[in-house]
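Only a single protein chain was left out; the remaining protein chains are all shown in position.
Chain lettering (A and B) follows the sequence in which the chains are written, and residue indices restart at 1 in each chain.
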Amino acid sequence: MKLRRFKAIAVKEVLQIWRDPRSLMIALLLPFTQMFLFGYGVNLDLKHIPVCTFDREGSQLSQALLKHFQASQYFAIVHNVNSYPEMVAAIDGADCRAGIVIPPDFSERLNDSGAASVQAILDGTDDNTANIAFGYAAAVVSGYSSDVQLSQLDRQGRTLQLIQPMVVQSRVWFNEDLESRNFIIPGLVAVIMALVGAQLTSLTISREWERGTMELLISTPVKPSELMFGKLVPYLVLGWLDAAFCLAIAALWFGVPYRGTISALFLTTTLFLFVVLSIGYLLSVLIRSQVGASQIALVVTLLPTVLLSGYVFPIDQMPSFIQDITYLIYSRYYVTILKAIFLKGAGILDLLTPILFLVVYALAVVVLAARAFHKRLA
Amino acid sequence: MNAPRQSIIAASNLTKRFDAAAAVDGLTFTVDRGEIFGLVGPDGAGKTATMRMLAGVMAPDAGDIVIDGIDVVLDPEEGKQHISYMPQRFGLYEDLTVDENIRFYADLFEVPASARQERAERLLAASGMSQFRFRLAGQLSGGMKQKLGLTCALVHTPQILLLDEPTTGVDPVSRRDFWRILYDLREDGVTIVISTAYLDEAERCNRLALLHGGRVLYCDTPAALKARMPGAVVAVASGSGRRVRSAIVALEGVSNVIYIGGGVHAVVDDARLRIPELRNALQRDNVPFDDIAVAAPSIEDVFVALLEDEGKAQ
Partner (left out) sequence: MSGSAAADPQIVAEDLVKRFGSFVAVDHVNFRIGRGEIMGFLGPNGAGKSTIIRILCGLLRPSAGRVLVAGIDVARDPERVRERIGYMSQKFSLYRDLSVEENLRFFGGIYRVPRAEFAERMRFAIDMAGLGGREKALVATLAGGWQQRLALGCAVLHRPPILFLDEPTSGVEPTSRRRFWELIHTLAADGVTVLVSTHYMDEAEYCDRVALINQGRLIASGSPDELKRTALGGELLLLECDALGPTLAALQQAPGVVDSSVFGNAIHVLVSDAERSLAELPVYLEQKRLRPSRLERIHASLEDVFVQLIAVDSAKRRVAA
């Protein structure tokens, strides 16, 4: 490989990137907007779930229960209705996600048998939210329940302290506030880098074929390896800038705790960039149209990374054959690495396994790309 | 005249098929050192496919190409060290300046920086493009783009130049500048293979190969080609071309009657015999004319005659 030719190719690529508004937008604007859009937009925590209430009794006890709901940070009472049809309309109309119905004989039953039930109606179209909302509702009711029990015992003159035989004292490691943002945003950086990286390089070879400059280039003694590395290096530098940018936003703006070392981050990010840039390059070689290459690049990076890399959906919850498939998803390793570096302060030695997978992946894609490129028209 | 001819490019039995149709079908020709060789023929004759195979960017289905002792089919990369190729479609970067493009190609061929500077200046001056040095290539006119392509092809002083239809659609002044550069290169001993669909451009070459249907119809100098013209071309100068045509088209020994350049041209089998007959026919029909004389055949006249001879007209 001749250094001079490699340099010439790299310099040309830099000039072309600089003068092409589309490349620049992908490289600079896209990561920025994606970080903010999805950083704020994707949030698994539920707070202030809008709820409507149907108090069929209207007694002191029923109102006390509703006040518990009101006081909870998980619920916000937006509506009081006076009939089932109204409640259905409210949930259908998406004014509220859930409804609480207190039966007309609530106080009576509580005073008589000590047990009364409260009805919760949930919008099940979002199964996840419904489950969580149900959990919260049960917790609120349970809290009220204990209060009622204690006050009843009090009235009977038996003051008790509730002692539970076993208490679970939970302590959350790494993400004490259980903020979903803390584990989503590092994964988001991986998604963005996968997307942007492959998009950038997916255009580079196919653009030369489409514009007719490749025919002249392949009539010169330039080697495929000089072409490949000459073209990849400028995008690697761009990728570093983008990654640094996104990671800085994650730590400084979103406040995701950062406990790792910069060197670990740099090395693993470089490795990941190598993989995604080479994937884009490979697609550019195989598909001689720019539009085609960038579309396939989108499919090959975005969907697998969002759905199967462990970004939001835990891998260990997937069926086992899918879990095996995720070993092929390159972004899976980077997601693991980022979360580990951010939240656990992991170092390179701790991450040897995912790093090794990434190295193998990078080698495989680079070799494939090198062999797929022929200096021939037909 | 000069030193004995030495062949520097030899193509034999080249074949290339696209979708079952043979674009190049058993093509054979040789090019001598230091000459300007023309591959001449209309679209679809196989010119571009042949040029691409010579440049090593397309592999033939069959046949051999030897360039300066190198088997280009077996080892195209070695061949590329010795040639410079200018494809039909503008192959330089429109988003780079003239200077950046020249630098890029100089680097690819590892031209020393000082030599690059000097050659670039000289070539740009010869093409009248010095003041456009820092202009983006995409903003150049068609003729200037072609001259830039030539400049980049020449910056590493190749011994063999392959040019695929470099002057198609280019303005006549740029075409003239282009050929002036080519003639200067010929003086320096560079071998040039140039393909063209302009038959009149064929006359500017030392030797040419007339291509038709992927085969060589004829291969020799323009003068020898014209000498092969069956019969002679007669020009009738007249303001009433249509009447002339009607009068002579059915005469014996007369064919290929066309209106051209203020009159009528026709091909006759024997000029001395037929000219008086033409004169009589015109006078008999009272068709006004200024002159009837033998005219030098154009390459197109010869091409058409040869094709008809071979029964290959479309």
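Heads up, the rule we're going with is that contacts are C-beta pairs under 8 Å (C-beta built on N, C-alpha and C of every residue); 3 or more make two chains touch, one makes a residue touch a chain.
Computed from a prediction, not measured in an experiment: that's the story for all the values here.
I'd like the shown chains that the missing chain touches, ordered by label.
The omitted chain makes contact with B across the full complex.
Considering the whole complex, which of B:89, B:180 or B:228 touches the chain not shown?
Within the whole complex, the residue contacting the unshown chain is B:180.
Specify the residue from the set B:32, B:64, B:77 or B:171 that touches the hidden chain.
B:171
Please pick, from B:74, B:113 or B:260, the residue that touches the omitted chain in the full complex.
B:260
List the residues of chain B that touch the chain left out of this view.
Given the touch definition above, chain B has residues 1, 42-45, 141-143, 168-176, 179-180, 183, 187, 197-200, 203-206, 212, 221-223, 237, 242, 256, 258-263, 296, 298, 300, 303-304, 307-308, 313-314 touching the missing chain.
The rule is simple: only the chains that are shown with their structure count from here on.
Residues of chain A touching chain B in their complex?
These residues of chain A touch chain B: 2, 4-5, 7-8, 11-12, 15-16, 19-20, 211-213, 215-222, 375-378.
Show which residues of chain B lie in contact with chain A when the two form their complex.
Those residues of chain B that touch chain A are 18, 52, 55-59, 76-77, 80-81, 83, 85-87, 89-96, 100, 103-105, 107-110.
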